[in-house]
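Shown here: the complex without one of its protein chains, the others still in place.
Moving on, here comes chain A:
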């Protein structure tokens, strides 16, 4: 990692600076098979995030 020089963070967060946003995504179909997909589908259907899901 390179060193900073006169580097300034975002307002409200001195350690971080946002530079851009993600490129537009591609819509693809996930194959509905395997244990990881089932976990994904469960999260999506119940609107849970990763950490919420882990707690259950």
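We adopt the following convention: a contact is a pair of C-beta atoms (placed from the backbone, for glycine too) under 8 Å apart; a residue touches a chain by one contact, two chains touch by 3 or more; residues count from 1.
By our rule, contacts and distances are computed from a predicted model.
Novice: Leaving aside the chains on screen, match the unshown one to its UniProt name from "MIP18 family protein", "N-terminal nucleophile aminohydrolase", "Ribosome-associated complex subunit SSZ1" or "Probable electron transfer flavoprotein subunit alpha".
Specialist: Listed in its UniProt record, the absent chain's protein name reads "Ribosome-associated complex subunit SSZ1".
Novice: By the contact definition given up top, give the residues of chain A that touch the hidden chain.
Specialist: 1-4, 7, 9-10, 13, 15-38, 40-42, 44-45, 49-50
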